[in-house]
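I have a structure I would like to understand better, so I am pasting it below and will then ask my questions one at a time.
Excluded from the complex is one protein chain; the other protein chains are retained at their positions.
Labels run A, B and C following the written order; every chain starts at residue 1.
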Amino acid sequence: MAEVILKVENLKKYYELSRGLLSFKKPDVVKAVDGVSFDLHEGEIIGLVGETGCGKTTTGRVVVKLENPTAGSVIFKGQDITKLEGDALREFRRSVQMIFQDPFESLNPRFTIFKTLIEPLIVNGIGETYEERVDLAVKALEEAGLKPGEEYLDRYPHEISGGQRQRVAIARALIINPKFIVADEPVSMLDVSIRAGVLNLMLDLKEKYNLPIIFITHDIAVARYMSDRILVMYLGKVVEEGPTESIIFDPLHPYTRALLSAVPVPDPERKHERIPIKGDIPSPINLPPGCRFASRCVYFQKGVCDVKDPELREIKKGHFVACHFVEKILSGEIKATREEKTKHES
Amino acid sequence: MAQSKKWKESRRAFRRSLKNGWQTYKRSKIGLVGLGIIIMFVVMAVFAPFITPYTPYYTAPSVDIIRGDIYNITLQNSASWIYAPVGIMNYVTAPGANINLTSVLIYNDIGQVQIFPVGYNYTSQKILKIYLKSPTNYSIPKGITSLYETGTYMASFMNANTFIANSSRNFYILDSNLKVYRNFSLPFTIQEKSIFYNNPFIMPSVGQYSLISFSHGNETILYIFYNRQLNYFGMPQPIHKIPLAKLYINTSERVINSPLIYLNPNDVSNGYLNTSQIIIPTNNSLVSYGFNIKMDPGYEALGFNVPQVVSEPYVKWIVNYTDDHGQSYLPLSITYGYDWGDSPGIQSTVVVGTNTNEIIGYSRADGKMVYDKYFVVSNPSLKDYKLQALYPTNGGIIFAYATLGDRSLVALINPSKGTVQSNGTFYNVLEGALNSIPTYDVGSSRYITSTTAGDVYLLQPNMVINQTFSIIGGMKTPINGLGNILSYTAQMGYYYGTITNSGQLYMQETIGTNIAPLPPGKYPSENTYILGTDAYGRDIWTWLVYGSRAELVVGIVAALSSVLLGTFLGLISGFYGGWVDSLIMRITDIFLSLPGLVIMLILAASLGPNIWNIIFVIAILSWSGITRIIRAQVLSLKTRAFIDAARISGASKYRLMMVHIFPNVLPLTFLYMSFGVSGAIITEASLAFLGMGDPHAVTWGMMLQYLWTTGHVLDAPWWLLPPGITITLLSLAFYLVGRAFDEVINPRLRRR
Amino acid sequence: MAGLARYYIIRTLESLVTYVIIVAVVFWLLYLYQPNPLILLNLNPQLTPSQKEYLANLFGFNKPLWERFFIYMWDMLTFNFGISYYYVQPVRDLLIQRVPRTLLLFGGATIIAYLIGYFVGTVIAWKRGGVLDGSNVVIGLVFYNMPVYWLGMIFIFLFAFQLHLFPLANFYDPTDKILGTVVGNNPPLGIYLLDVLWHTALPMIVLTLISFAGTVLLMRTSMLDVLGENYIDTAIAKGLKEKDVVFKHAARNALLPLVTSFVISMAFAIGGGVLTETVFSYQGVGLLFIQALGLLDYPVVEATTIIIALLVIIFNWIADLIYAYLDPRVRVA
Partner (left out) sequence: MVLLSVQDLTIHYKVSSGWVKAVENASIDLDSGETLGLVGESGSGKTTLAYAITQLLPKNAYVKGGRIFFQGKDLLKISLKEDGTLDIFNEEIRKIRWKEISMIFQAALNAFNPVYTVGDQIVEAIMAHKDIEYEQARKEVEKLYEFIGIPKDRIDNYPHEYSGGMKQRAMIAMALALRPKLVLADEPTTALDVITQDRILLEIQKLQKETGISMILITHDVSVVAEISNKVAVMYAGKIVEKGGTVEVFKHYAHPYTEGLMASFPTIVGEKRRLASIPGSPPDLVNPPKGCRFHPRCPYAKDICMEQEPPMIEISPGHFTACHFAKELYGGK
């Protein structure tokens, strides 16, 4: 097994909703991330998959220390980065980069591409001379598939196309040779015909530099294409984790199964069988105890699922599931309750 | 080498972004217009000395601006107006003090009164026009033989004058609408009367009471009115309508002349006004009665009804009509030889003119004779003239009037000597008998009087005749000195008027009228005023051009300061959040709900009229909106991914704020700066207009302020229009630039 | 609904705090303003020392600053404004006379300006790009940047002085002739109101001209924003009639900022009314304020400033409440 680059342990991030001046009630809590643990290995891409509001982006932001967690630790090079300050933090900053969803948002509109690229160099004191920095910038651009790099240096973000912007963002991430990268939905804003190019670029770079990537996406097909391992998140928790193909072809958790069955496929002839799921995602505010998925689970067992929070258990090699009754569901011992007339609570 | 390359690089990028911005900006027509106007004004400001013929403080020479000014108004029912016109005055003694002649009143004994407003506006300090159209008609009781305006009080331009009128048996107090609100029936037919009322402007220390006395036979009735013009803060307050007291004085002898009333509010002790006197000339002796008035300072200061007690009159002194030669005489006329410095310690005199051409002075306090001289003896050439009357004048000098046939002699008498001044210049001889009381014109230092021959004389203080006017059509009534137009900013003038035989109301100013503002054109001094002049004779065009300097400076500096402050606070507030944010936002909220102009006025008044103070005031009250906007912008930028990207790269907070966020709010700052300049220009003009402008600054706002305070709004369009147009244009220009710029940085999304 | 109630309460509390702070600020601002009444009093040659002491006591000038401050705060917060030095009347009586006049003038003008702004803004935004649009915007901008008192002077010159269509000054004048009868001192109510309207008309027209531009532009901008929204497409696609699309959907939503700005601009118009009332000699709060400031009539300056500030705050408060009521989205936040 490759070396562990990053170890995330029991990460929690709670947000308190402010209630205003006159409320003496306890503030509402949104548990955006509630006990997420995973390892990131050398040269590996892990896909963080889930629907809107499942906490995947928050996890990514905590990992790069854009936010501090409520609890838990993120161990990088033997140090808990959540507690880093001063020089150690600066050192950590040099080791990590993030690629954002919207390349237009993630590039400063008042900076030329060149300025955007050398900003991390200036901040981190990389590159002695101006020429050296120009060279680094050009190299990074060409690495990101923008050739010749010099042509782009002088442009502003609004002067280049969306795909090129995302490539610039990748070039910026690469320029300081990070030890790992967090990519937050890097292609969801891009047009279909451009997406594949960016995805392939990231795959190539990973191969070339053995660069681990945490790949956050809501699109499980993209996650499958990119990642070695997939973590499926639901309301702040990881409900299933395992090697990509194992998750895609042999999903265990009722949620994952429902999710996968709902993914449309560009094949008009495919017969589409739906795994049932109840209702909509509940509000993340003040969640009841027990399994997060209980309210929507068709295998819901009273007395267990609404009481005890299931732990991640290894069912198959490297394939973990957080469900009390996964074996019984698989064996058919517990049958799905018929989906009632859909109730939509929000 | 590397540095220069880097410099070139960033300069190139900067130039390119400027060029791109300009390309977008250029598409906006209104933006180009705005920019054009601004450039025009900048050129004006920079090259001001080269495009103006004068300096801002050059005033047109008097040859251009001084003219005589006569108002001649044809009256309806001309036959009935038999008394001299009365001026209605407006006294304001607070800052910006002036005494204005606001209207002219004519009345007759068949109960009609007409009031002609003069000028056009109560802020006017000179008469522009006597309104002919629909003079206000009032009714008063019939049989009125005299009507006085007894000192006025003007509350916010609303007349609160009090009039005293009497017929042969009745006596009335009339309010400002000439409605009788107090009516006194006298037990006798009025034979003699005297009235004492005070002009608070000329005699601030006695402008408190009105006293009026009527005599018949051996009876005299004295009414005392509390007529206090000023309270203890130096502020005017209303006249009290109820007489304080009516004193009956029954002399043992017959009253033969108007009593002399003297009130001395300076002699206050133990809450009493002491040494007030009424001196009654009878056929036997001069009797002085004293009386005291009780005061209550606290209540007075508040202006409530003053509970006062007037003591019973008591005889202070009596003198018999014998001079120091032992000759007896009858008094023709009595007056005071008092002056401004009159105070309890100084014994001013009662001066009596006799039927034996003598002038005799008595001490006011005890009646002791202090001098006696033959009026004619002191100047042999005048000895045939018969003394007729004495009048008090300024400076303690007595104006004496004597006649010989159809000629009159006017002379000034020194009360301490009783003689006509010896150098022979202090008298003159006029055609006809004097028919009006000589009035002193403060503005021209001349006396005005008229004679039955129909001439008006302007006499210098040494009695040299300065000017003589014949009133066209002849005077039906004696001239009456109507009043002053005094002001701390404008010139002084004194008007006099009469009703002519041909039924016209005739008015003239003694010194001639300043006719500035001058309309555009070429003038006798060979000067050409392109846009005319203002009331001070200053060239409008010059002011307009120089004004652009101050406007640009005020606009830009005020807007820049407020925008910088606003941006800075917005940046801090949005970026740091937490309690810093809460604090700044609360302060911002408070500033946003301040009534801006009102607070600005108080602040400007507190700080004093100075251009930098005004800039400060504008800046300090207009940053709050910008703070809000910048904060919102920072908050939205903070969530943008490029800020996260910079943070991940390790940028410090300071760097995030200054390098990443600040340049992104800068366009917004610039945008609001542009709107801010527009607002600051208007605000400065408003402050100036309301009198908080810098009196030393040449600004368009001050031009309008001068226009307003000198009252030429309605007769000087060449003065009214240019500053307003330039203010509008410059403000509009900056506003247009702002809007055009807004389109550059916030292109409105086209629909699909 | 609970959210709305809470929002209202918080907003009300905020307004009260702001009011208290403004009242305090006014005291210190006037404290800066020299000469103060005590100095005036001491300079008066007519007063004996004992009288000066009596008056200083009466007005509390000799109390320590802080005590005076708290007495002042209490008086102002209980609307006990004292007695005007100049008018020698209780300031409250003055305000009771003046405030309705000011509200009449500015309320009238603001309502007219906003009605015009609403309709014209809606129409020119809907038919944007045309000649009507361009000329309206240009005319509007010119008026918007014009000093109100200057326009006032021009109007007085033209319509009152030259054409005799309106009176030159004042709020009410018993010497006027309306409908052939002299108004007199105690006129019938109808004649009185006519006279008041006649006097109010010219300043109201000027104010309307100055402010309609802003409202037209605001409505236009707001409409253009709304017209870009997808629910307008929905409304058209639904087959609604043009007038329904424009007024029920577009203008109704574009109205939100206009309503807020209506109430706020009403408030600020009153604050800025100093200018209009001065130029028309209109006996309102603004004129009272500026004259009192010149006359050093402190009780009136304080009272008028605070009343104006209070009006601003109240109108702001109303604006927020109305906004919350009109826009269901705000209630949640």
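The criterion applied here is as follows: a contact is a pair of C-beta atoms (placed from the backbone, for glycine too) under 8 Å apart; a residue touches a chain by one contact, two chains touch by 3 or more.
Since we're looking at a predicted model, the values are computed, not measured.
Enquirer: Would you mind spotting which of A:N10, A:N200 or A:N286 touches the chain that isn't drawn?
Expert: A:N200
Enquirer: Write down which of A:V168, A:I220, A:C305 or A:I329 is the residue touching the left-out chain.
Expert: Of all options in A:V168, A:I220, A:C305 or A:I329, contact with the hidden chain holds for A:I220.
Enquirer: Mind pulling the chain A residues that touch the left-out chain?
Expert: Counting only chain A, the missing chain is touched by 51-52, 161-164, 191-200, 218-222, 224-225, 245, 248, 258-270, 272, 274, 277, 280-281, 341-344, 346.
Enquirer: For the chain that got dropped from the picture, name the residues of chain C it touches.
Expert: Given the touch definition above, chain C has residues 128-129, 229-231, 233-242, 244-245, 248-249, 252-253, 256, 326-329, 332 touching the missing chain.
Simple rule for what comes next: only the chains that are shown with their structure count from here on.
Enquirer: From the Cα centroids, identify the chain that ends up most central relative to all protein Cα atoms.
Expert: Taking the mean of all protein C-alpha atoms as reference, the closest chain is C.
Enquirer: List the centre-to-centre spacing of chain A and chain B in whole Å, with centres computed as mean CA coordinates.
Expert: 79
Enquirer: Between chain A and chain C, tell me the centre distance in angstrom, where each centre is the average of that chain's C-alpha atoms.
Expert: 55
Enquirer: Which whole number of Å gives the spacing of the CA centres of chain B and chain C?
Expert: So the centroids are 28 Å from each other.
Enquirer: Hunt down the residues of chain A that sit against at least two other chains at once, touch-wise.
Expert: Counting only residues that touch two or more other chains, chain A contributes none.
Enquirer: Where on chain C does chain B make contact in their complex?
Expert: Residues in contact with chain B: 14-15, 18, 21-22, 25-26, 29-30, 32-34, 37, 40-41, 44-48, 51, 54-55, 58, 83, 85-88, 138, 141-142, 144-147, 149-151, 153-154, 156-157, 161, 168-170, 174-175, 177, 185, 224-225, 227-228, 267-268, 270-272, 274-275, 278-279, 281, 283, 287-291, 293-297, 301, 304-305, 308-309, 311-313, 316.
Enquirer: Could you please specify the touching residues of chain B with respect to chain C in the complex?
Expert: Touching chain C: residues 30, 94-96, 120-122, 134, 136, 155-158, 177, 179, 205, 231-238, 265-266, 268, 297-298, 301-304, 589-590, 592-599, 601-603, 605-607, 678, 682, 685-686, 689-691, 704, 707-708, 713-714, 717, 720-721, 723-724, 727-728, 731-732, 735-736, 739, 748-751 of chain B.
Enquirer: Okay, in this complex, where on chain B does chain A touch?
Expert: 2-3, 5-6, 9-10, 12-13, 16-17, 640-642, 644-652, 655, 659-660, 663-664
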